[in-house]
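Got a structure for you, questions after.
The complex appears here minus one protein chain, its other protein chains still in place.
Chain naming follows the written order as A, B and C, and within any one chain the residues start at number 1.
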Amino acid sequence: MPMDEKTKTLQEDFEKNFADLELVIGWETGFDRLHATPVFIRQPSELGKLVWNPLCSQNLSGYLAKNLDASIQEDGKKIGICVKGCDSRSLVALIQENFIDRDRLYIVGIPCEGTVDLRRLMHLKPSLENVRKVDIEGDEAVVETDQETLRFPIENVLARKCLRCLYPNPVIYDTMIGTPLKPRISEDKLYSAVEKFDTSDRKQRLAFWKTEFNRCIRCYACRNACPLCVCQDNCIAESRKPKWLTQRDGIREKFLFHMIHGLHLAGRCTECGE
Amino acid sequence: MNKKRDMMISETGTQREKEIKIIGFLCNWCSYGGADTAGVCRFKQPTDLRIIRIPCTGRMDPLFVVKSLIYGADGVLVSGCHPKDCHYAVGNLYARRRMELLKRFLPFIGIDTNRFRYTWVSASEGQLWQQVVTEFSEEIHRLGPNAGLNEKMDAETALSLFNTK
Amino acid sequence: MRGKTFIAHDELPEVLERLSKTMDVWIPTAINDEKCVIQFLPYQPDRLPVLDRQSTMPPKKVIFPQVETLLHFSRKKDENDPFKSHIELEDEEEVSPVLVFGARPCDVRGFLVFDEVYLNGPYKDPYYAKRREKTLFATLVCETSDNACFCSAVGSGPADQTGSDLWIIPVDSGYVIEALTKRAENLMPEMGKDATEAQIAEAQNVQKKVAALHIGEGDLTQSSDDFEDRFSDNEFWRDMAFKCISCGICTYVCPTCYCFNITDEAKDLDGERIRSWDSCMFNHYTREASGHNPRPSKLERYRNRIGHKFSYFPKKYKGMIACCGCGRCIRRCPVALDIRNVVLSLKKNKENVDV
Partner (left out) sequence: MRIGVFICKCGTNIANTVDTEAVARKALEYPDVVYATDYMYTCSEPGQEEIREAIIKNRLQGVVVAACTPHMHEPTFRRAVEKAGLNRYMFEQANIREHVSWVNKDRESNTIKAMDLVHMAVEKLRLNQPLFSSKVPINKRVLVIGGGIAGIQAAMDCSDGGLDVVMVERETTIGGKMAKLDKTFPTIDCSSCILGPKMVDISQKENISLHAYSEIESVSGYIGNFEVKIRKKATYVDWNACTGCGECTQKCPSKKTYDKFNEGLGSTTAINIPFPQAIPKRARINAESCLYLTKGKCKKCEKVCPADAIRFDMEDEIITEDVGAIVVATGYDMFDYSVYGEYGGGRYPDVITSLQYERILSASGPYGGHIVRPSDGKEPRNIVFLSCVGSRDASVGRPYCSGVCCMYIAKQAIITRDHLPDCNCYVSYMDIRSPGKNYDEFIRRAQEEYGINYIRGRVGKIYPKDDRLIVQGVDTLMGVQMDIEADLVVLATGLEASEGARELAEKLRISYDQYGWYMESHPKLRPVETNTAGVYLAGVCQGPKDIPASVAQGSAAAAKVQILFSRDTIETDPQVALVNERVCISCGKCIEVCPFGAIQWKTLRDGSQKAEVLPTVCQGCGLCNATCPPKAVQLQHCTDDQILAEVNAVCE
């Protein structure tokens, strides 16, 4: 099903069910057509904002656990939410850990062909202007601008996490938009990157992580975007009591922060890639 | 002797070059008692170990181990009651899972997993404790001092790595 | 006084090399090309400037480091009464002169906001002043903008020279350099050859063309009253802040965000006092010692961010808004939250607002 059609079906489905919903969480077009941004819809008239395209990368399930406190619960009405395959797995994890109540959700699942990594796209085409539409057709990402139509092999522009995604299809949903897809990768190749990494020696690995963590600016966006990082304002990386970390910006602190993040997600991570 | 000690104490920096420091997290009920038993029996052990008494290995957050290693401890030893023998019924079972996870995680992030060990030693196993401490200390001496992640040096190494890539 | 000079593309490393003998030259550079992260780092022979697009991080940290040691302290115990001790303090050493080469007008404008707070105020921040005084900016006329840029909407523009010491105009074969301040003139002998008439003419054309551009829609500078009217409209702020995930990246990449935190990190009797970037997006920012937090949720925190930039700051500092329109907060936001949209929305449907 083409993207436009999916968007339309998505809007129609919510319109049909809006009577039972107090809020719909989905994506809309952001500050330009190259960016999608989460949208929170409380009026049926606004449903036209909803879009679905390969730019809808944000995992919306995090909003459910972190931001929807009891106060916005309206007499038994549900929250509608759009999920990709990976997002649905986060949702399952949050339901399992009792952060959200399945009965309060109306889940619209969308099989996902992968999301476009804008940084990779901009790297290939730094002067991308006046984009009208981004879509995926088979093994190509198609970018339509006012001037031209560009085609890129997906392995060059898709988010890396999407290239090794085993779960393009939602694993939990009330309605599914479109038909289920086949994963782009077979299970045995899933960890090939990790396996390759495992062959490097310990010092190389340490150097790799030091390099990676050195770029970290401790803005905590990685943590806040993670749907399963549920401590939020009380994260021990910032806490002064107990004081696990100082305010210094050395590699030690960054390293330990990422260890905290890593170990707190051990066994919980759903590989949504946020 | 006094002179030598005074030197080592005044120059805290150089003191460390000689002494290997191993942090031991020991459960109060079994391994701490085991270490006591080893002492009572005068079982000779290397002097590198510094023991922190915790109520139960279940108290151990793996992050204590990570923090110690990043901040320059040369080795970390966690020891508690034998599985199924926990003073608190199940604390060491949780600990075992966490420590096992950590053991697999450390090499992935490039920390030498040989610097970390967990064992089960009961309060009566003084001899076993002697063996554990001796073997682990020897292992750590073999590995030499752990630089940890030194702030300044590493910022530089990291940058030089960017450029060689 | 020397006139305008010219640096050909292939001569640039040479010039930077020469300059870096006498001062620290910070350039925008890609530390890992594949990841497209461009940040300001001191020039090194194998480090090339990336001038064809805006840097990921602004040059803020050159003058306002993310973490800065203010002083070292060490307590000395009294031999006769160990409870008594005196404290010895040691300041950080002097800083060396700095040239920031290849910043953009928006980046430089950020420091004007800083100056109001840390230089011109009733209190002068010595740590900031120390670095500020020794730093020169060689600013590039900005030819590349994208949909997130809005410098003209905040009263600046892609050819805005305010705050710059040197002016870099890209021409076909290289760069034409012009000194804008007296301090910069000393550097001109190092800045390549004298520019030819043709190069100067080409540069003027570029300057003119860019100066005519209007980047960003509308005018965001007069939003103070709208903000005040909206202040209590919780529903408005809930809707505006809903998608915010309370990370601090907008403040970290912002050239004008100047908040900091001071902590003492001590070990035994010695330690240091460090100052580090803080972010009003974090819960800790306003948390009081009692545990109470006047800004408990992202609604209040996001409102404060808008209010500070577009209302409180201009009220206090002669109408200057604390935003340079670089668009980084929009571009880097994980959920593409658009600050322009929020400011423009302040005006909309005002009649519905219950004040």
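Details
What we mean here is this: a residue touches a chain if its C-beta (ideal position, glycine included) is under 8 Å from a C-beta of that chain, and two chains touch if they have at least 3 such contacts.
In this text, all values refer to a predicted model and were calculated from it rather than measured experimentally.
The missing chain, though absent from the view, touches A, B, C when the full complex is examined. As for the chain not pictured, it touches chain C at residues 75, 77, 81-83, 267-269, 291.
Counting over the whole complex, chain A has residues 69-70, 97-99, 230-232, 234-236, 239, 241-244, 264 touching the chain that is not drawn. Across the interface with the omitted chain, chain B contributes residues 1-2, 4-5, 8-9, 15, 19, 21, 23, 32-33, 35-36, 38-40, 42-47, 49-56, 58-61, 64, 67-68, 71-73, 84-91, 94, 98, 130, 148.
Just so it is clear, only the chains that are shown with their structure count from here on.
One simple way to say how far apart two chains are is to compare their mean CA positions; for chain A and chain C this gives 30 Å. Counting partner chains per residue, chain A shows two or more touched chains at residues 211, 248, 250. Counting partners per residue, chain B has 159, 162 as the residues that reach two or more other chains.
Residues 197-198, 202-211, 214, 244, 248, 250-252, 255-256, 259-260, 262-263, 266-267 of chain A are the ones that touch chain B when the two sit in their complex.
Every residue of chain C that touches chain A in the complex is listed here, in rising order: 31-32, 34-37, 52-53, 57, 66-67, 144, 146-148, 239, 242-243, 245-249, 251-252, 261, 263, 265, 274, 276, 279, 282-284, 298, 330, 334-338, 340-341. Against chain A, in their complex, chain B makes its touches with residues 62-63, 66-67, 70-71, 101-102, 105, 107-112, 148-151, 154-155, 157-159, 161-162.
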